[in-house]
Structure formats: structure tokens, C-alpha cells
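Apart from one protein chain that is not included, each protein chain of the complex appears where it belongs.
Lettered A, B and C in written order, each chain numbered from 1.
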Amino acid sequence: MKILYFAWLRQRVGAGEETVDLPEDVRNVAGLIDWLKTRGPKYEEAFRDTSAIRVAVNQEFANLDAAIATGDEIALFPPMTGG
Amino acid sequence: MKILYFAWLRQRVGAGEETVDLPEDVRNVAGLIDWLKTRGPKYEEAFRDTSAIRVAVNQEFANLDAAIATGDEIALFPPMTGG
Amino acid sequence: MSVRVQREDFDIGAEIAALTDGRTDIGGVATFMGLVRDVAGGEKIAAMTLEHYPGMTEKMLGGIEAEARARWPLDATLIIHRYGRLAPGDRIVLVVTASAHRTAAIESCEFLIDWLKTRAPFWKLEETGAGTQWVAARESDDHAAARWDEPSGSANKAAE
Partner (left out) sequence: MSVRVQREDFDIGAEIAALTDGRTDIGGVATFMGLVRDVAGGEKIAAMTLEHYPGMTEKMLGGIEAEARARWPLDATLIIHRYGRLAPGDRIVLVVTASAHRTAAIESCEFLIDWLKTRAPFWKLEETGAGTQWVAARESDDHAAARWDEPSGSANKAAE
């Protein structure tokens, strides 16, 4: 699964993009974030406050409970600030 | 006194500009128009309907009863139609 | 800041650049450019000729520009209006307003073009297949300009 990070989330994670093997039991975005937080202190720090995080699944805005599957492109980022 | 004509008024009068010697008894725009109408059939035709005529005295909009004097620049024209 | 009534065409990119180049305080530039349409009042037109009153036109355009600058916080303004014979597709009028804030730029640009399209001191002679005809003032345009006269409404947002 491809995951993209933008803005300060990208900086805190330390990468703009990564490809992960999704564990079987992760079915939605919230589950993905919980799993990412187990990957180290950087992730834990980056995803401490999920209210500050927005999500897109396959380039469409989605909620934390949106279902995800292998092959999806998941993007995690702070609220957009306009042009 | 300099008189300017624009648009169809200019076409009917047959001139865009003329300089006239104002008779003593002409004191306002309405009087000027009455006097112009005595100058021939072209003028009589052009000024038949004064409701269709707008006036500027020294480049400021004015009414038919606006006072005029030798040295003024009088412009007579149909309503402006915008740009 | 600048009003021009001219026969010549204008270069919109060069005009905007002249107003904004080297400035770092302008956040938004609103522009309206009017073109001659090939249809007027349902009829095909071949060309139109704009006549104006030199001297008075510049004075009136300068007056409305000053009013816009009094009503909105503007950093730069430009009005160019052409006269003479113009063909369909020709540029006829340009309004540019620049401000730190986009709302001021957009509203003042709309204010100026509403005024220009309805009250600018021009007379239009249209050429159609049936000959030439002087255009009469239009009612609907007067309404568009008149709304700016009202004491309340969107026109005063920037001042509130």
C-alpha cells in the first residue's frame, strides 16, 4: 500500500512517501494510523493528535473510518491552507 | 461661444463644433437651443425633441436652465450609451 | 492612478506588469477586459464606432477612479477605454485594480466596469447588414450600476 505524507506530517514522519505491507487486521484509515504509531517514536509523535490530520483515499477526501485495501493510495496531511 | 455636437446630433447639425456669437438675450441652455433652431431646417430638425438631448457646460453635466455666458464651452448630445 | 482614452489597442500583460513589477505589498490584481461582440441586440454587427467628448471623458473617468480609491483600499488602478471604429473581437476597455486584499480588488473592479459599461461618456454607432445605427441607453445596465449607489450592500463590505 502506498502512503503519502504532506507538509509538517511529512517532516515529522521523515518521508514523503512509503510503501507498506498492510497487516491483515487493518481495515480502515483509523486502523492504519494506529498501526503506523507502533512503527516508532517519529510516527507516534506525528499522529499524536488525529484531529489535526486529514485523509485522502485514492485522491478523494475520506474519513477516519473509511475502508482501505491493498492497492489503495492513502494520503495523510494537515488541513489544507488554500492557495 | 464654442458649441460641440456629438453622435446623431452632430450628424443632423452637420458639424461637430462651431463658434457662435451669442445674442445678448440668450442667458441659458434652453435659450441657446431655441436660438439655434432659428438658424435653419437642420437645426430645427436636430432639436425638435429636447427630451432626447443632454447638455454639458464647460465639461460638466447641466440642465436646460443652466446659465451660460460668452467663453463657455457648451456641448449638446444624446444620452450616453456607456462603453 | 491612471486613466487613458485612446484609439490604440493595449497590451494587458504589459499594463499589469507596469502596475505590479517590483512591488511586494500587492496581494491581488483584478482585471476586466471588454471585447467587441459580433452580436448586439440580437443582430450581427460588422463593426462599431465609439465617439466621445475629449476632455470631459477623461475628467469623468478620473472622477469614478477617485471614487473607487476612496471606497476601497487600493494600491493601484488603471482604466483604458478605446474609441474609434472597432471590429468584433477587438479589445475595447480594460480595468485593473490592485490591492493587498483580493476582495477590495475584485469589488472595485466590478464597480468600475459597471460604471463604464453604463455611464461612461461614449456614444456607440453600430454597423449591421441593415446600415448604421446609434445605440440607445439600456435599462438593465443602469440597474447594474445603480446598485452601487445604495448605502448598504456588497459594495460597502470593505468599508464596514
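Operating definition for what follows: a residue touches a chain if its C-beta (ideal position, glycine included) is under 8 Å from a C-beta of that chain, and two chains touch if they have at least 3 such contacts.
Note that the coordinates shown come from a computational prediction; the quantities given were computed from them, not determined experimentally.
Across the complete structure, the visible chains that the omitted chain touches are A, C.
If you put the hidden chain back, the residue from A:Ile3, A:Leu32 or A:Ala75 that touches it is A:Ala75. For chain C, the residues touching the chain absent from view are 11-14, 16, 20-39, 88-89, 100, 102-103, 105-106, 109-110, 113, 117, 144, 154.
Within the entire complex, the positions of chain A that touch the omitted partner chain are 4, 6-8, 10, 56, 59, 75, 77-83.
Going forward, only the chains that are shown with their structure count from here on.
In this assembly, the C-alpha centroid of chain A lies 77 Å from the C-alpha centroid of chain B. Centre-to-centre separation between chain B and chain C, using Cα means, comes to 28 Å.
Chain C has no residue in contact with two or more other chains. The set of chain A residues touching two or more other chains is empty.
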